[in-house]
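My questions will all concern the structure given below.
Here the complex is missing one protein chain, while the rest keep their positions.
Just so it is clear, A, B and C label the chains in written order, and each chain counts residues from 1 on its own.
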Amino acid sequence: MPSHWVLTFICVDKPGIVHAISGAILAANGNITESHQFSSADTGRFFMRLQIEATSARVDFESALAPIAAKYEMEWQLDEVGRKLRTLVLVSKAAHCLNDMLFRSRAGQLPVEIPAVFGNHPELGALAEFYGVPFEYHPIVDNGSKLAFEHLLRDYIKTADIELIVLARFMQILSPEFCAEFEGRIVNIHHSFLPGFKGANPYAQAHSRGVKLIGATAHFVTPDLDEGPIIEQNVVRVEHDDSKKRLVEIGQDVESRTLTQAVSWFAEHRVLLDGDRTIIFS
Amino acid sequence: MPSHWVLTFICVDKPGIVHAISGAILAANGNITESHQFSSADTGRFFMRLQIEATSARVDFESALAPIAAKYEMEWQLDEVGRKLRTLVLVSKAAHCLNDMLFRSRAGQLPVEIPAVFGNHPELGALAEFYGVPFEYHPIVDNGSKLAFEHLLRDYIKTADIELIVLARFMQILSPEFCAEFEGRIVNIHHSFLPGFKGANPYAQAHSRGVKLIGATAHFVTPDLDEGPIIEQNVVRVEHDDSKKRLVEIGQDVESRTLTQAVSWFAEHRVLLDGDRTIIFS
Amino acid sequence: MPSHWVLTFICVDKPGIVHAISGAILAANGNITESHQFSSADTGRFFMRLQIEATSARVDFESALAPIAAKYEMEWQLDEVGRKLRTLVLVSKAAHCLNDMLFRSRAGQLPVEIPAVFGNHPELGALAEFYGVPFEYHPIVDNGSKLAFEHLLRDYIKTADIELIVLARFMQILSPEFCAEFEGRIVNIHHSFLPGFKGANPYAQAHSRGVKLIGATAHFVTPDLDEGPIIEQNVVRVEHDDSKKRLVEIGQDVESRTLTQAVSWFAEHRVLLDGDRTIIFS
Partner (left out) sequence: MPSHWVLTFICVDKPGIVHAISGAILAANGNITESHQFSSADTGRFFMRLQIEATSARVDFESALAPIAAKYEMEWQLDEVGRKLRTLVLVSKAAHCLNDMLFRSRAGQLPVEIPAVFGNHPELGALAEFYGVPFEYHPIVDNGSKLAFEHLLRDYIKTADIELIVLARFMQILSPEFCAEFEGRIVNIHHSFLPGFKGANPYAQAHSRGVKLIGATAHFVTPDLDEGPIIEQNVVRVEHDDSKKRLVEIGQDVESRTLTQAVSWFAEHRVLLDGDRTIIFS
């Protein structure tokens, strides 16, 4: 029974890597069906993502790859193509991003499995439950309840084997400690074209400044607010007669689309980190 | 012999304006062929642009319009459709924006007449002259030569009836006094998606920050650097493997396109100012 | 109590129309807040859409407008801004377009009221009911059941005051008689960039032809299949390594977006017909 594997790795760039890794794959009776690589002139690192068709078991692959990985000091990851990533979604009141993720996830277009949605407001419970996803309401009203929430999050992430945390218009700032602990595993949607308008109310800023394009940015969350590596960005054209309300609506569309795209790439192991920049093997 | 007129005006918004102005046009035997209007909720002002087919002479139009304009305290402007706007282009070394403007101007796609190109470097002389446009080389090496240049500019603008000054990648900052004096008549192309990356070297900033879109902004020049009202913006998608050199090339395309679009709208009297925002009647 | 009205009309183009109509509006104490007009060089007709703020009742407006409408032989329509258009949605099995319409309708972003969804398959019942919309399952298996369905549709449209019928990936061809009877009131989403690939399976055609963009077209339904006036079109870039399955997913996004946009414009009376072309006052 053939299966498909996705292998990603990062190491210092030097000659012979592709030959070595392709040799290990061949030795494990694998056939490379998709391949992307990138040599970073900025950091001297080499990034690769391979999809491999094979009849071998995971353990055979790992045995074949391990010596190469050790020799080149690779950070590497082997996963089954199409396995659904266990994803926790945090929300507040705005439904558009959650709706898009749940709809596509059920439609088989977004390879994630969402075991729960946590909200600091109760409004989105019905939507989650329509899609058969348990919803937990965790109000955050002060520093104490936020710390309690983060404590509970840590436990849940561990117990439920959560691989990705998505902030789908979650209007709370997580603590720097929490962000640092899960760096590279939390994706946020920022309701602006970063680094354009940071902070709150970017649509009002965009309106008063008369910009002709508004956008959204999906990025990794780091302790440094609104400054994590950018995964995806989109913009939409607006006109002088678009009201602030209309800018918000247009913005929400582009937010949903951008966040879902970023989550999809992440779930397929297409997003690698090169310092403050992302490598997207799409 | 019928001719076509373009009428633009701005006044305080109140009932009856459209009826009054359309009455005056009818009285002058004009037929409205194109009409745009906008009521600004922000400033309470009313903006209108009309194209009118008529056999009447300019003087007849003006007589019919004058009382209405006085009654509603309009700032107004009447021009012939298709008349080429007298445009001075300032350049340094980069050719892409100048090339685009000259090519389209000759092809009849950009309703401007360019009596001269001024450069603070000599490089673009040959290009201007290929299109039959006189080129003047005015080196700027210190504050003194810049003041002398601005002095010469003022004289030329007056003598040559210049209506629009285009900074086509002109790498000099004009003095606040000069900018204030010609406010609303100087258009600049900023090599970034404002208000994203201000200042110099935005492509290097964009590269190091790993943005997924780069853009350009055409805006009016005001004494406040990089902050004038935005006329047009465009973005183009970039990838992690686009080098800084490639970002510059992509950026130049979008700069040319954006600047030429802005100049075209301005020349057709499609750009009106509502405080810090532009109204674009395209 | 001030209210907002939207007035649209079509008539033969001649001087004085704007003056006359703005006079009637003024007489009824209305203030024009938004205005679009278009003179068709192809058909010699004049199209206008106005939004008017007024304290007058509908009957006062109608009295003031009626003589002008009669004089210029206008087809005209007066509606309240924001009134939700009564919209019937027909579906088969594909959920993406229906989901988008229901979500936006509930979010207040699509000014339609959907009293029912009719499906020729039962699958989308749960989705409709989650949004509180009654779903009726009407299987169509042969010509007889199709005629019965159209008979039932006619009755429902009449009884339920349906103003717009949306074919949201409804995989049945309505009879020419039905299409003719409701011409200008049925909107379909075609899963291609018309007039590119007509007929079935455009994504397979697109794949085999190696196109670099795929699109969707929202259009009015006429007896002439896939040939009605186009309301909106969008495209998305695709690559050589996008599988047919992936093309379908990308296509569904652009279908939803395009159909919802067309319905939104229609519901706001922004779509007028000029022969085989649409005028979009957006």
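Here, contacts are C-beta pairs under 8 Å (C-beta built on N, C-alpha and C of every residue); 3 or more make two chains touch, one makes a residue touch a chain.
Predicted, not measured: the structure shown is a model, and the values here were computed from it.
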item: Which residue of A:S3, A:S39, A:Q205 or A:S282 touches the chain not shown here; value: A:S39
item: Absent-chain interface as seen on chain B, which is shown; value: 34, 95-96, 99, 103, 107, 109, 130, 241, 249, 253, 257
item: Hidden partner chain, residues of chain A it touches; value: 14-16, 18-19, 22-23, 25-26, 29-37, 39
item: Hidden partner interface residues of chain C, rising order; value: 38, 41-42, 193-197, 208-213, 215, 229-235, 239-241, 243, 274, 276-280
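Criterion: only the chains that are shown with their structure count from here on.
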item: Furthest chain, CA centroid comparison against chain A; value: B
item: Intercentroid distance (Cα basis), chain C paired with chain A, Å; value: 36
item: Chain A, residues touching no fewer than two other chains; value: 241
